[in-house]
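Below is one structure; the comments refer to it alone.
Only a single protein chain was left out; the remaining protein chains are all shown in position.
And now, subunit A:
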Amino acid sequence: MSNRSRILLLLGLLILASLVSLLVGQHDISPATIVRSMGRSLADLGVDMSSGDDVVLWKIRLPRILAAVVVGAALSVAGTAYQGMFRNPLVSPDILGVSAGAGLGAVLAIYLDFSVRVTQLFAFSGGLLAVTLVCAVAWCARTRSLILALVLSGVAVGSLFASGISLIKILSDPHSQLSSITFWLLGGLNTIGADDVLGALPWITLALAPLVLLRWRMNLLSFEDDEARAMGVDVTRTRIAFIVAATLMTSAVVAISGVIGWVGLVVPHMARFLTGPDFRILLPVSMLSGALFLVVTDTAARTVAPVEIPLGILTAFIGVPFFLVLLVRGGDRR
């Protein structure tokens, strides 16, 4: 199968999954209703918000599917970029402490009873701050290998921030704050509105630009730094550009969705399994696979049980076995 047809196939599957996701849920909507409602909207007759179907369709399901597409695509691309530039297929976007930083920011904001908007802002800044701190420490400690220094200080700073989260959890009010903290840390798309997604989109687009522009050079980073330099690549600057882009993207997403694990680790593997490691083709394929993965998982999260299952739990339930199967069966074709 050519790369073009792989991309078209994934796109087709994503559209199909989104349509199915529109239909199913606690409130059943028939395909005919959707076609009628969409037709009215396209004909600019206005959406009838007094109808329950229209409210569920336009205010709840569509924004949520949009969020799943954006969050899934962004986390997967960030994971692919991190894995490539760290030359390590076991790296996830959390490696430099984005999640821990964003988590501490959000938890702090919830503890201080700030609004949802401010909580998002705190999470976004917390993620960026953690990675900046990790990079600064690594830069000062770059005696031999910058990568090793980054990973080590990422682990240390990440666990420091995680301790901060635990501390605030203990201090917080167990009746009101603790439950929202727990829910935020589990991650989910149930509270995301269309305006949250639209707020994160500019950041994600901005972060995507360097990844697209430097797509070929990413391939060279998978060799030793000296080799890549001898082939004419400014390794340090290229790697910094990728770190900034992937971190910005992860922070923007984590701020609106909370910490959704496994997507950024599993999907890059799926994508590499589908098309091989060339970042030029891996970039669109991992975006589409990530969007598809999260649309399917999130639809399952809100339909398989009478109560909604937190998305982070489900991504682990689906992602981990999938990852293990790839690990065992894929060999080094990953």
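We take it that a residue touches a chain if its C-beta (ideal position, glycine included) is under 8 Å from a C-beta of that chain, and two chains touch if they have at least 3 such contacts; residues count from 1.
The rule is short, and it goes like this: contacts and distances are computed from a predicted model.
Per its UniProt record, the hidden chain corresponds to "ABC transporter ATP-binding protein" from the list "Methyltransferase type 11", "MoxR-like ATPase", "Anti-sigma factor antagonist" or "ABC transporter ATP-binding protein". In the complete assembly, the contact with the undisplayed chain comes from A:Arg217, out of A:Arg6, A:Arg64, A:Arg217 or A:Arg239. Looking at subunit A, the residues touching the absent chain are 84, 87-89, 213-217, 219-220, 222-224, 226-227, 229-234, 272, 276-278, 280, 332-334.
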